[in-house]
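Shown here: the complex without one of its protein chains, the others still in place.
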Amino acid sequence: MAAKSIISRPVYGTLSPQPGKHHLFIADAEGALAISDMAAKAPAGFFDGAEIDFIPGPDNKHVAALEALRPAQFHQAPSFASLLPRLKQTLGNAHMGLRLYLAGTEGLIGQAMQVALEAGIDHTSMQTEHRGSLARRMQCVHCKGITENVTTQPSTCSHCGLLLLVRDHYSRRLAAFQGVCINAEDRSEIPPMEEAFP
Amino acid sequence: MSTGTTKLDVVVSDVVPVNELVTRFHFRRRDGELLPTFSGGAHVVVEMRDGDRTRLNPYSLMGSPLDTREYTISVRRDDVGRGGSLFMHRSVKPGLEMVISYPVNLFSLDLRAKKHLMLAGGIGITPFMAQTAQLAGEGGNFELHYTCRTASLGTYADVLRERYDRRIRLYHDDRDERIDLDRLLSTQPLGTHLYVCGPAGMINWVRDRAAALGWPSEAVHFEHFAAPQPGLPFDVTLAISGKTIRVDEQQSLLEAIEAAGVDPPYLCRGGVCGQCETNVISYDGKFIHNDHWLSEEDHRSGCKIMPCVSRFEGRSLVLER
Partner (left out) sequence: MGITFRKETFRDDFTFRNSPEHIRRFPFPFHEDAYMYAVNIEPHVVGPRGSVLENLIDVDEHYVAEMQDRALVLAEDPLRCQSLPHMTLAGWDLLELLMEQQALGYPEHFTLTRDGDRWRWINRPLGIDDTFTFGDTSTLPYGPMEYITRQSQGDFCILDQRDGNLWMDAGMVTTQADWSLDFDIGMNFFEWHAPVPLAHEKGIFTRALKFLTNIQQGKPARRLNWTMTINPRLDTSPENYHKWGPDRTTVTPENVGDKVHLRVELQSFWRLPRSNGIVFPIRCYLIKMDELVTQPKWARRLHRVIRDLPEELATYKGLTRYRPTLVEWLSKLDDGSATSPGFGPD
């Protein structure tokens, strides 16, 4: 589970059913289990007004479990990038009262939240639950490039090659943690890379 | 350190009865300069010197923020209140010099909104007059739904209809016209913000329905026009300043404290902003909490009171002032 550190580091909760008639779930990999767990506590008929968008992990598990919830709409996508156009369209057509539930890796939660923020949904109204990998998205403060799936501390920027300290300081707007050059003052200092966000 | 507002020396430039309950007042600066500009939803606190009694009441600024040669407010006459509105209606005439506060905004627009949906009840129309003028000036997207008891009491309905045409809908109680609230709240685009100002019952109804229909609370904004209610007189000891005061029927506890020369901070005078929150040192009696600031637990604990709107009945009350 993602540990709490500094205040800008997001803290994720547990999905719980919200009032309203329209519910949109976006999840990847183990995030599906967060949805099933919540379903056990949801009122009857809750999923009649729900859409579930799911990006399975490499093991392709949990698809059947989500389909068994019989939501109004179930959509399986191979990646977030492929889900994106559909998500923007759905949100563009949606009305106030739609509730959002995001579950899975931090990268998925952050990127889905980004799109929802653009569409005018307040972030505090979104339900989030972290499951699975702790891998991070990181923005290099120097070249502005975003590196996906960062699991080590420090980490190399995949765009400009600088060795970066992966900070806990997080931007919701960018859906990424901040990476700052770790050896700017003395380039000969090269701290060893360790697995920190498996 | 306490916050506060600067004061403005003004003169009443016009007094216009609008209907049988509502009168409009216009103020200009005594020195002839432009008044400070403001944001739609702001109010000013008007000092009413009524003989040896001073009342301070907040009133929403109704005019467009784009034109500050004068400020306009509308006051609804309340015959059973503590007399502030009666003072305005009976004693304030053009030419009278008065003191008001700088504008304070506790009900501001969320400028990120893709659409502003406004619900007004009765005299609650006043802050929306300024907000719609501000939004219209920059091509903003808004829709205003206004309920009033009768057409004649639909203060400014004609003006609004003329300015905004289909962006305003009117509902008259005496013709049984009601807002179809559930339908209205189910058909707004994502990114709409909801604003409601009117009687407490209307505000509670709208907030409850919005929550039930899935609206997050961050998108729902409301302003109560709670005026301090009169009540039985009671005595209070102010522990820090070492004074004992009596709060009259027609006086709020805050006004009584101010009359004794003690100046707690305030901004709204209506029990919502939290500025005048006062600790209770001891009491023997019961509180009449009329505010919307303290929690249920705070109300029950007897440790705090909002002197701008709340009162007390009993044998003794000692406050940390």
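Each chain gets a letter, A and B, in the order it is written, and its residues are counted from 1.
Here is the rule we use: a residue touches a chain if its C-beta (ideal position, glycine included) is under 8 Å from a C-beta of that chain, and two chains touch if they have at least 3 such contacts.
Fair warning: this is a prediction, and the values are worked out from it, not measured in the lab.
Colleague: Which one touches the absent chain: A:A27, A:I52 or A:L162?
Modeller: A:L162
Colleague: Could you tell me which of B:P103, B:G154 or B:G271 touches the chain that is not displayed?
Modeller: B:P103
Colleague: Among B:E138, B:E162 or B:E297, which residue is in touch with the absent chain?
Modeller: Counting the whole complex, the residue in contact with the absent chain is B:E138.
Colleague: Quickly run down the residues of subunit A that touch the omitted chain.
Modeller: On the side of subunit A, residues 6-9, 124, 139, 141-142, 144, 162, 167-169, 171-174, 178, 180-181, 184-186 touch the unshown chain.
Colleague: Take the complete complex as the reference. Which residues in subunit B touch the chain that isn't displayed?
Modeller: Touch with the absent chain occurs at residues 1, 3-6, 36-39, 42, 65, 102-105, 108, 110-112, 134, 138, 218, 267, 275.
Just so we're on the same page, only the chains that are shown with their structure count from here on.
Colleague: Roughly how many whole angstrom separate the Cα centroids of subunit A and subunit B?
Modeller: 42
Colleague: Within their complex, state which residues of subunit A touch subunit B.
Modeller: So the residues of subunit A in touch with subunit B come to 18-22, 91-92, 94-99, 119-122, 124-125.
Colleague: State the interface residues of subunit B toward subunit A in the complex, per the touch definition above.
Modeller: 112-114, 185-192, 194, 211-219
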